[in-house]
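A single protein chain has been omitted from the complex, and every remaining protein chain is retained in its original position.
Naming follows writing order (A and B), and every chain is counted from residue 1.
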Amino acid sequence: MNRTIVFLTILMVAAAPVFGADDSVAKAMKLYEKRHYAEAATMLRAELPSIEHARQGTARLTLGMIYLKNAELHRKLYLEALSLHQDYLKKLAAEQGKSRSRFVDLYLGEALLASGKGEPALSYLQKFASTEGLEPRAKAMAQVSIGLCFALKGDMQKADEAWAGLPGADPEVKAALAAAYSKAGLKDRKPLQLANESLEVLKKSGPGASLRYLTNVASVYAAEGLADKGIDLFKRADLKAYSYKEAVSKAKIITFYDAFLLDDLAQLYLMAGIASLEKALEDGKIRDTVNFYLGEAYAQSGAVDQSVKSTAAFIASSMPQQYRDKAAARQAANNYRKGRQFDAIGVWDELSKKQPLDPELLAEILIVCSGVRADCPKLAAKAAASVEAGEGRRFSLLNIALGRYYSAKKDFAKAASYLETGRDKSNKNKIEFNDPEMLVNLAEAYYRTKKFSEALEIYFEMSKQFPEVRQLQEALQGIYAMEHKSAGDVKIY
Amino acid sequence: MRSNSPANRPGNIGTRSRTCEKRGAGSLNVKKNRALRFAALTAVLIAGTGIAEEMKSVPTSGAKPGESRDEKKFETVAPMLPGAAEPVSAQTGTEKQQVEPLSLRPLTKIEKERNDSNPQWSPLGTLIAFERSIGDKKEIRIMTADGTEVQTVYFQLSEDGAADTKFFFPGVYEEVSYNAGITWSPGGDRFVFMSNGGEGNYDLYQQEIGGKGAARLTEHKEKDGQAHWSPAGNSIVFVSGRTGNGDVYLLNLATRALTRLTQGGKAYLYPRWSPDGKRIVMMHGSNENHHIEMITDPARPGESLKRLTAWASDDLRPVWSPDGRKIAFYSNYNTTGDPKAWSLIVVAADGSDPAEGEGLAAKVVASDVIPDVESGPAWLPDSKRIVYVKDDRVEYNPLYVVDVSQKTSLPIKTDTKMNHDVTCSADGVVAFRALVNQWDQIFLMRLKN
Partner (left out) sequence: MKRTLTVLLTLAVVFSAALLAEAGRKQDNRPDGGTLSYGEYGRPATLDPITSNEMISLRLTELLFNGLVGINEKQEIVPELAQRWDRSSDGRVYTFYLRKDVTWHPREGEEPKPFSADDVMFTYKIMMHPRTITPLKVRYEFIDKAEKIDDYTVRFTLKRPILNALAKFSFKVIPKHGPVNPQFLTRDDAFVQNPIGTGPYMLKNVTAEREIVLTANDNYFKGRPHVDQIVAKPFADQNIMTQALMFNAIDMIVLVNPRDIPEIQGDKRFILQPYNALSYSFFGYNCRNPLLADKRVRQAFTYAVNRQEMLDSFFNSQGTIISGPFAPGSWAYNLDVLPIPFEPQKAIALLQEAGFSRGADGFMQKDGKKLTLSLKVPIEKESEAVKRVVLAFKNYLKNVGVDIKVEFKEWQAWKEDVFLEHDFDVIFASWVFDDSADISSLFHSGEIGPWKNNFGGYSNPEVDGLINESKLTLDHEKRRTINRKLHAILADENPYTFLWTLTNYAAFQKKVRRVAIHPYKFFSYADEWFMEGKDQK
């Protein structure tokens, strides 16, 4: 009976023949399976109004799933970009002499600020702001970030000093300031209004908005909960665009990127996902399934209590045991987040004793473990033994989970080896065959073990579907160029 | 649009959509023998090329799957072209003379995005199996000779929960199964194949034509493969890695009794039963140096093991002549010492020919051939001629036919390129793969007797 419900849902969601081959939900699902997330979401969202009432819930559920997965991917991309940017920019910043980049200070400062390192950020930003002969907008951008550094420290006086006298008429600066207010939680300064004003100015003045500008406005929208509006900002944007191109000399041109583009995208997708899933909850037929995903989405957004509620509802449902077990593993992670580490580990251990053990469940447990950075050596050992003995691709998920576990533990050599085992070799870089999030994990492991070209190849292929990975590619290329050691050999064959 | 468009060939959309009627001879043919469901003479437009391939007498099988036929399957309609005359010495390699096939056509519709390979005729020639690669999936397709689908073998050990997983972890993984190496039972109603069932371990399975499930024959963590069904009984030989090297095993399908036939530090590969099912020929050796060896009495495999070749050359893929008197194999023996230049050698199956030296070198029937360990070379039913692939760079691996007693070779005019995997049915239909528009297709061809 339980199974029937699930299968009914599956039929509704995935099986095209029931509703005709051109059914938009089925089409979106197909795109989703191929990991063409943005395309899937845009298409399904546009089709929502024309979908019959009885199918609205399913459509919303599907849309929510798509957004959620895209949010996870972009969260991972953002974190990876942040660390790559810092590694690269630190190397650039260490150069001396007149061919040293000036803008490296601005972008390194911003990257440090984004990763919560306010002090070093401030010193780079101030160094940049004091550079002679800067164009006013660049200087203003630095001032905005300097102000944010102080504001986040709670030093509003210095923040205001930094923010005083900015060229407020410049929509780019206005948007940056709005984003800074928003990030500093200064709602009273009406960041949304500021952002909208800048939009008006920009519309009148004509020239297209820069990606940095859009990103700043999107930050504000995200903070205000305007997910759809935020996503729409990027509809026609070139997501691989650089933020600034500095011609240090004729033959030395450096491009800089904004990592927080990825942060914004991750946030917006997550919010849109939650909104869509919450709507889907109205459809009683699929409520249980929706709760499964909502639990996950709330947890990602940091709303642990809500996650606990949704997850508990799913566990209490009559859905098949294997999924309720997975939900139980996630619920334990919620408890872990709430400080009940001991209980959580107990639940995971208990679940992992199930006979016969489903590799997917073990994988799920390991992944939630990694998600909260819990130390689960027993589980990892069990999983390692299981993949050693296990057969076929059913275990690729478990290999990937082990890889993610060791990534979280910063044992990148081990991570690379497990993730590599879990990778589909015949289609090694294709996102249609390999979860892009897994590929980003693998690229990270390769980067950390200095196999730069392997990491670059992953992003090269991924950029065809996700142009926004360009900033990771550029940073990685820069590091590779500086770090490689070789004799200059070339052979024909 | 075919004049005889038989209604009893469901699913034969094969060549039809790109096939048009050519001339009246076909309908004449049909009139002559409607019951035999002969195809008309056709010209097939190969997809996209715009090149019209001459099609003569399309051989079709009207037989139901698994059913043996006593009917005549082919009718020769197209005459040999004038000038397909006297064979010439393989050594002189005259290119002007060539053999015109009586019929030639692709087995299925010419398509892209998949590569077909390794055709295997059922013993009676009623069915043909081949392997189809789509991405990294590999499945076995079984068809009648006219391209009617009979069965697809794509074996999955566990299918449980696939739909659930699709929903909860869409696209996260897909079990990809790899199926290959089919061998037919003497009656053509059953077959054995190798599969990993999507789970990472190659073993052998048995299935019936039309049957749904496959029965597992072997289960070992090392690979089992290269099975060959005895033409005379209910047993197979196969190669297993379980000894650590690759050894030949005999499996009685009725009792499931397993007997190891070979012992030794080097691999034994590609065992093949003699047509009478009494002897087994195989290759044995390492890297660049394999020998042809024969078990003349499977009951006494050790004592009855005979070396047919024992020299420094690499000898691959022995194939019995249909009369069981000769064995053909590939060898990288050549006068220049180039390890990648291959010859075709034919020796007496009774071991009476020299196993090395000039004596064996004298048994070369064709030089500059493309070796292939999966299928080919293809003996014709008369046991006098072999169809093989020539390493001719101008013509891109054309098909040749050699008269083994005269050692004279003639090119076969197929106009197909990158030919490979040649095999011949008991009644003389040659199947092979060839490249059309960058993708491999299976072709069927009949030669003049």
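Here is the rule we use: contacts are C-beta pairs under 8 Å (C-beta built on N, C-alpha and C of every residue); 3 or more make two chains touch, one makes a residue touch a chain.
Treat the numbers as computed from the prediction; the structure is a model and nothing was measured.
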**Asked** Which residue among B:Met282, B:Ile295 or B:Leu316 touches the omitted chain?
**Response** B:Leu316
**Prompt:** Which residue numbers on chain A touch the omitted chain?
**Reply:** 92, 95, 99, 101, 240, 248-249, 251-254, 390-392, 420-421, 424-430, 449-454, 456-457, 460-461, 463, 470, 473-474, 477-478, 480-493
**Complete:** Note that chain B touches the chain not displayed via residues 112-113, 115, 133, 135-138, 176-178, 180, 196, 199-202, 221-223, 225-226, 239-241, 244-246, 266-267, 269, 285-290, 312, 314, 316, 332, 339-340, 371-374, 393-394, 396-397, 417-418, 420, 435, 437-440
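Rule of thumb we're sticking to: only the chains that are shown with their structure count from here on.
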**Item:** Complex contacts: residues of chain A adjacent to chain B
**Value:** 6-7, 9-10, 13-14, 29, 32-35, 65, 292, 320, 322-323, 326, 360, 391-394, 396-397, 424-427, 432-433, 435
**Fill in**
Listed in rising order, chain B residues that touch chain A in their complex are 135-136, 157-158, 161, 163-176, 196-201
